[in-house]
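The structure appears right after this line, and notes come after that.
Only one protein chain is missing; all other protein chains are in place.
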Amino acid sequence: MQLSDLLLNLAEVLFILLSSPLLAGVIRKVKSWMQCRQGPSVLQPYRDIWKLLHKSTVVSKEASWLFLIIPYVCLGAMVCLAMMVPVFTTGPSGGVGDMVAVIYILGLFRFMMVLGGLEGGSSFGGMGSSRELMISAIVEPTLLLSIFSVAAISGTTDLSAISAHFAGQGLSGISPTLFLASAAIFISLMAENSRVPFDNPATHLELTMVHEGMLLEYSGRELALMDMASYVRLTMFMVILSNVFFPWGIALGMEAGELALGVGSIALKLLVLAISVALVESVMAKMRLFRLPNLLTISFTLSLLAVMSYYIL
Amino acid sequence: MVDLLSIDTINFLAAAILLVSLLVMASTRMGQLVRSFAIQSIMLAAISVVLAHYTGSEHIYIVAALTLVVKGIIIPRFLMYSIDRLKVHREIEPLVGIPASLLISGGLVIVAYYVTEPLISSAEAVTRNCLAISLAVVFIGMFMMISRRKAMTQMVGLLMMENGLFLGIISTTYGMPLIVEIGIFFDVFMAVLIMGIFAYRINQTFETLDTTFLRRLRG
Amino acid sequence: MALLLRSEKHRVYSYLCSAASAVSAAFWSLLVLLNGTSTFVLDVPSAMGDYAIRLDALGALVLLITSLTFACVAMYSLFSREGITSRGASIFNLFMLSVLLAMVADHLLLLLVAWEATSLTSFLGAWGSREDQDTAAGWKYLAVTHFGAALIIVALVFLSTTSGEVRLSEMHGLSATLGPLTSAVVILLAFLGFGSKLGILPLHIWMPDLYSRSPSTITALLSTAASNVAVLVLVRIIFDMVGVGDQHMLSLLVMGMAATTALWAAWQALVQRDGSRVLAFSSMENMGLILLTIGAAMLFQSYGAAEPAAFAIMAAMFHLINHTVFKSLLLMGVGTVRRAAGEWDLEKLGGLARTMPGLSAVFLFGTLAVAALPPFSGFVSEWAMFKSLMHAEPIADPLIRIALPLAIAVMALCTAIAAAAYLRLFGFTFLGRPRSNGAARPRPLDRVEIFPLVPLAALCLLLGVASFPLLEELTSAVSPLVGATGIQVIEGYSINFLHQGGLNPLGLSALLAGAILVVFLVLRATGKRKVVLGDTWDCGTTLDRRTQYTPTGFSQPLMRVFKQVYRPHTEVKEEPHPSIYIRTVRFEQALPEMFTAHIYQPLVAATVAVAMRVKRMQSGSIQAYLAYLMIILIVLLVVLR
Partner (left out) sequence: MVEILLLVPLITALLCAISRSERAIFVFSVAGSLITALVAIPYCYQAFFEGPVDTGLWYLDPLSGLFMVVIVVITALVSLYSVEYLKHDRTEGEINIKDLRYYHALLHLFAFSMLVVVVVDSLGLMWIAVEGTTLVSAFLVGFYKKSEAMEASWKYLIICSVGITLALLGIILLYASSVDALGANADTLDWSVLRSVAGQLDPALLKISFIFILVGLGTKAGLAPMHTWLPDAHSQAPTPISALLSAVLLNCAMYGVLRVHILANEAVPGFSSSLLIFFGLLSLAIATAFILTSRDVKRFLAFSSVEHMGIIALGFGIGGPLAVFGAVFHVLAHSLTKTLMFFGAGNVIQKYRTREMKDIKGLGRTMPTTAALLVLGGAAIAGSPPFAIFIGELFIISGALVQGDYLVAGLFIALLVIIFAGMTYRIFGMVSGKPQEGLPEGELGKLRLLPMLFLALAILGLGLFLPEVVSDALSAVVELFGVSA
């Protein structure tokens, strides 16, 4: 790992950290436009986080020692995830972990968040956690299966190698497996990051909130950390989706030109994805909790079909 | 020197023994039962005398004498004595009706002949049907024990099986070594004595010799 | 050789010596690792010639970890005054002796005797020192394992008679002499025989009951040491002694059974109310996964691809070793909780993290490891198992092309559900508010009780972070089994098999720790802030013991999703209430024991019914008895004339 790879990696991480609140703001902005209202400015998430960082934290008497550690572990996991996933270039992603490891780190983040939900002993936290687990119990296998299908095509599960493989092929790489796998991953993106059809991120109405329920107990700096972590998770999902399924334009080498192209293409793709997420959110209404499994099983079958299609076709 | 006369007498006596055992099956009174057992033993002694004469081996004479004395006289006397002592109800209530038991005894005789049929071709003339008849008498003795209630009838049944056995011994082996013969006599006698003691004890505890009451140990 | 002292008198003394003997066993295995297999022929004459023991590299690795766990469990039972009676101590020693013997046994008879002795001593240990003394749980265990042992006897006797050998190490590749069908039958018999101890589906009924009602030391050993022996010997039989030949269908059957067991166990673990029952099903699930990977290895081997098979077995054995560490840690943790809070039902626990921070920290380590989360050992071995299943390219057969993805789907599903179950176990024992007086004021644990659990937790982390020496040894130990020569699994620092995407556990955990540290430092730099102690957000109503989520409620959504699997009997009764405004409604929900209800109960009822009919034969009438005699005589005479 030469110095330049290290620097590039750090640059990638900084890019992710800075852009994730922006993406959240863009999604909110597009949704408000769709509802033909002006909506908060795109930079609002930055201001929220800055404000929360300076507020004092209220910790419940019944919370245990774990309560204050969880936010740091969550954000740390997400930062580590940022370092592992190739953003601009397929070069120095460090070869630390492959796609399966990425999914397990997402699992760690979710595990910690659910523990946080159970901390204070409040029923909202408990409800949020149990619903989160219901969703994730089906999402995780979907993710793993779609990874398996992509790994089967490209022969390796290493992220940068996959994106290099598909980037090199250009348009000829499109195959039904890829299409099915990307659809499955898109649905799991919506599920994991508690977007509308699965959960409404905006409200605090206990009936609808899954993700928010777990964060209810946190306040001040910890809340800032958790929000930041969920923003980064959303961005990472989009980066993975874009780099694995539509990697054209990602920088293969280290020259400045390619890097610039890489940065430009990833920024563009993130924007497009954010807008599409916002569009889906405003078009669909939130589903009833126990109708979610049907949608989730659709995504599971999609990924299973993706794997089958690779072998049968 | 095949002495036709003795063979015929032996066959006649063997047939007579079979007839008596069927008679025993038909008897309804205890006294009649014991007496026919005595007759059977006497006939058995007669056969052994004839056989001894025919084969010329002396020790069969001793055996014949023993049969006559022990089985012919002492055991029936002992049985009659114990019947009187225990004031056993003279009437024999059979579990299986008289006509049915006679039919079954007939069947048993046929089975005995069927079983011994391959042996007869190889055995000698004398033993030809004695073996079958001994087997038949053993079966009938056993059936006697199954089909009657009284403990006494079971003792008599067992003794009839012994008689059948003796017929078998004499007809096939012309008398086993003497020690064995005497040993068997001694054992039969002891068996009867002990059964008598036990019958006495049962009569004391159960006030009846009807074995159908002995059904407490189940499962 | 572990010199076991079976001392009745001093409990402390006997546990100390058992710990010492465990350590000596560990040294012996280290010795073996350094200079190759060591074989001793004991001059003890037995019915089939002299007993012999032998320890090869694979056995040494498993023995090393098992004896370390033994030492920790011994220290734990010493400090925690569990298994107080001196009889308990002697049974503990006997159990250890029989497990160690079974692991190193090279003689057919020694293996059989040691194997059943493990089940007998563990039964006595588990059943002997229990309060309510109901024999049903223990007896089921004994009966099922004995059935398993009978199957093993047939399989091993088959092997020894065809090969004419009594020493297990001399039997190699017997599938040629046995022919495909019989070798398949032998493998299946061995699989079911050992499966009875591992909890393969139809034979698993004894596991939850025994775990929930016996002391945690015995269950800790039973689930770890005994399962290690079972898997070790099973792998030796399948790959070394009989050899897989081209048994495609058999390997698929094995994979199918293992997968259903894992899935079924994961589902059940989610809804259990007793901590140790959750862990019982979790052992079943882990063993299911291990056997699934071994089944996959058999599949690869049957297609002649030796390298993927070796990698799969290596992954399975690595997971077995990790399982030994974290399962014993968790079981002992649950035991300590039950003793401290006096409650075994999850519904009545809660909030113990505040009163027992030390124990909750150690338990958290164990839960993270068993739920396979990154820095810990469970993650690395589960990752390896996933990767071993993903190697389908070299085999073009369509059958495999469908089997492997299905296996991956099943494995992914049950790891996700199992993670939910473990989270529920940890969350509702340690977090939230205490739900009973016992949980509110647990007996204070003195420092020394948690002392034996700390090394195990450290081992969980260590095996996760730096497991290269172990993996290298494992690969070199496993490859001769499958005839793969010198496969390269470890490249530099990352486990990268056939360079199809590697994992660098050391790098990953360093990255993770570094990231968390950086975040912490950056935030500390942005200035001091006040931490105010308030009470949980209760939107007005005062929160008490009942206004919080219960474990059953927690698993309710998942139960609704997988309703067909659980088939709960729900009953809503409305009790009459004097005033018309108030309606009191009772909601009852019972989860049926599927297997006992549909398979075992009718089976037992049928046998007893037949027995009752035969019993009438002993009717008591002497005439009937004589009639039997006469009938059998006449029948024989007529038939056999």
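By letter and in written order, the chains are A, B and C; residue numbering begins at 1 in each of them.
The rule is short, and it goes like this: a residue touches a chain if its C-beta (ideal position, glycine included) is under 8 Å from a C-beta of that chain, and two chains touch if they have at least 3 such contacts.
What you are looking at is a predicted structure, and each value in this text was computed from that prediction instead of being measured.
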Partners of the unshown chain among those that are drawn: B, C
Contact residue for the chain not shown (choose from C:Ala117, C:Ala440, C:Leu462 or C:Val518): C:Ala117
Option from B:Asn11, B:Gln32 or B:Thr172 whose C-beta touches the chain left out: B:Thr172
Residue ranges of chain B at the interface with the undisplayed chain: 115, 118-119, 122-123, 127, 131, 134-135, 138, 142, 145, 151, 154, 158, 161-162, 165, 168-169, 172-174, 176-177, 179-180, 183-184, 186-187, 190-191, 194-195, 198, 201-202, 205-206, 211, 214, 216-217, 219
Residues of chain C in contact with the chain not shown: 44-47, 109, 112-113, 115-117, 120, 124, 127-128, 133-135, 138-139, 142-143, 146-147, 149-150, 153-154, 157-158, 160-161, 607-608, 610-612, 614-615, 617-618, 622, 624-626, 628-629, 631-633, 636-637, 640-641
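One rule holds for everything that comes next: only the chains that are shown with their structure count from here on.
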Graph class of chain-chain contacts, one of line, ring, star, complete, other: line
Centre distance in Å when chain A and chain C are each reduced to the mean of their C-alpha atoms: 35
Set of chain A residues in contact with two or more other chains: none
Complex contact set, residues of chain C against chain A: 350-351, 353-354, 357, 360-361, 364, 368, 371-374, 379, 382-383, 386-387, 390, 392-393, 398, 401-402, 405, 408-409, 412-413, 415-417, 419-420, 423, 426-428, 430-433, 494, 499-504, 507-508, 511-520, 523, 526-527, 529-538, 543, 547-549, 553-558, 560-561
Interfacial residue positions of chain A with respect to chain C in the complex: 53-66, 72-73, 75-77, 79-80, 83-84, 94-101, 104-105, 107-108, 111, 114-115, 118-127, 129-131, 133-134, 136-138, 140-141, 144-145, 148, 151-152, 155-158, 161, 216-217, 220-221, 225, 289-290, 293, 300, 304, 307-308, 311-312
Footprint of chain C on chain B - complex, ascending: 95, 111, 114-115, 117-118, 139, 142-143, 145-147, 154, 211-212, 214-219
